[in-house]
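Yeah, one chain of the complex is gone here, protein chain that is, but the others are all in their spots.
Moving on, here comes subunit A:
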Amino acid sequence: MTGDNNGKHTPDNDSIAENLTLINEDNPAGVTENEAASQEYRPVVTPEMVNIFINEAMELFEEAETALLELEKSPEDREYIEQVFRVFHSFKGNAGFLGYRDYEKLSHKAESIFEDIRKGRSLVNEETVSVLLSVIDVMRDGTRNLKPGETADLPGKDILIDLLDNLEIFSQLLPEMTEQPPVDTPAGVTVTCTVKEEEDFFYQNGQCRDNHGEETPCPPPLEKPEGKERCKDPEHDAGSPENNKKQSTIQRAIRVDVEKLDSLLDLVGELVIAEAMVSHNPDIQGLQLDRLDKSLLQLTKITREIQDMAMSMRMIPLAGTFQKMTRLVRDLSLKVNKRIKLVISGEETEVDKTIIEQISDPLVHLIRNAADHGIEAPEERMAAGKPETGHITLEARHSAGEVLIIVKDDGRGLNRQKILKKAGKLGLLQDEAKDLKDEEVWNLIFEPGFSTADNVSSISGRGVGMDVVKSQIGKLRGRVDIRSTPGQGTIFSIRIPLTMAIIEGMVVRVGKAGYTIPIISIKESLQPRPEQITVTPGGLELITIRGEILPVIRLHELYKIKPTYKNLTEGIVIVVESDAKKCCLFVDELAGHQQIVIKALSGYFGKVRGISGFAILGEGEVSMILDITSLVNSAESLLENSTAKHAV
């Protein structure tokens, strides 16, 4: 079944249909032709079929949405027109076979509009796109909630059908009006036009049409296969050279349960460790075993390749997520009456599936903010000597083990005064506001309850959002930086580690224990000289590095283990940073860095102080991953306590 699921890319998507026909033949249930004709045609719908239908429908809708948005930019593009037509056609077929009449009707209407467009009898305009997008939205919401054995009523379909009918009238009138943009025609003109159009359509669409034409008198089940067969008429096949060409560039894919994928990853992690255990087995150390060494080398190589491959299987391009933003910006620009163009680049950048699932909401927030607050109204832009159309740029690229996602607008930029005023009101300012660096001021907008918008609009400005953005990105172990220039716009840079499952870690030793520190948190490591060390009366140790005074956390004290070295000058001090706050961690030695597979903390433990998870090291040993953020914060409170004590 899974193989057939590629229906998304085939013009006639009849995997469900075929399935159904089979079931029907196998299970005639004694229904005579007469009975069948008098009854509504009721196929045996299994829950599995409904699921396949839903999955396929989601893909189809996404495909159509993408194509429609492209069509809005280039209304003449044959390829996209064909694509939309195909999607509605396929969906209509699927819905029809499962007996979802409302969906069938609606998608048929949509299909016929594109039939006209295909035939050059009508043009794509903004309204076509808008109406069809809302048709897709309604059908998508409905489809998502479909349950086996339930009838599928589509609330609001009548309004949509009316809208679609109106569109059809335009196309009918269009030949006389030639290139003129269609105007809103009163809905009254309808009846005759529509009927004529219907006949016309009948003629044009030939046999395929009868698939639907039989809608009122329902076809006896036995004829169904033929009907479907006929659907693959030359007309559709005519489009296929193009389709074939397109198909060849589309990746073939199968659906795999994420859990299976994750257990595969676990196994691969094991394999890597087992491989290391064999290659570095003490029994063969120091022996001259040329042939074995060669084989082991080969084993190592293959193991690494399997590992890379397994990792890449969780990686998905950002294109789907970015695509949703195109739609968002389009809807937003209509809503706020601004001209906004979304420029996307790097959508092919691949990131871990978890990131895909979680990055969408933060991006929506940022883009909404940019559209609502960032981009100025057209008049204001003109007055400022900027192009009337505002640009929001959404960009992604890989950079040093991280994925960098940039949301940039060329709007008015953040307003330092307003932010400071608001922050003052909220009691967020402790220091003298003038002393704050721009960066620090911008970061204030991530505080909970912060919103500087003068008018709270329906789109953004409820003051929830930015703090959510930050916490969501934080969950992905990422961070957000803001840069903003008044009058020129704002840039949000989101950096997220490429994958959630693997990090580059530095293994450090304290006594017998091994801890792992994520490399991205490490600023530097050093062996301090005696003159760098200061001890406060409260017993807090400080190390001065290039003028910066940093508190020291002794890991062996924190975790009550016996260290090899107790003297700061003998061991190693690692400077770690989180959220622009730094501290020093004192350890015995560095034991080398490696790629580590992160294992979540067992639920049995609850939360462990300063530990974010476990890692399995090359030798199969379990090491704890240090939670640098919480360590840095605890160091800071140590520092505050000790200075407070000192002051008293």
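Just so we're on the same page, a contact is a pair of C-beta atoms (placed from the backbone, for glycine too) under 8 Å apart; a residue touches a chain by one contact, two chains touch by 3 or more; residues count from 1.
In the analysis below, contacts and distances are computed from a predicted model.
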Omitted chain, identified by the protein name its UniProt record gives, among "SigE family RNA polymerase sigma factor", "Aspartyl/glutamyl-tRNA(Asn/Gln) amidotransferase subunit C", "Sugar ABC transporter permease" or "Chemotaxis protein CheW": "Chemotaxis protein CheW"
Among A:Gly96, A:Gly142 or A:Gly269, residue touching the chain not depicted: A:Gly269
Sole residue of A:Val50, A:Val507 or A:Met624 that reaches the chain not shown, by the stated touch rule: A:Met624
Subunit A residues that touch the omitted chain in the full complex: 266-267, 269-270, 273, 513-514, 558-561, 597, 599, 602-605, 608-611, 614, 616, 620-624
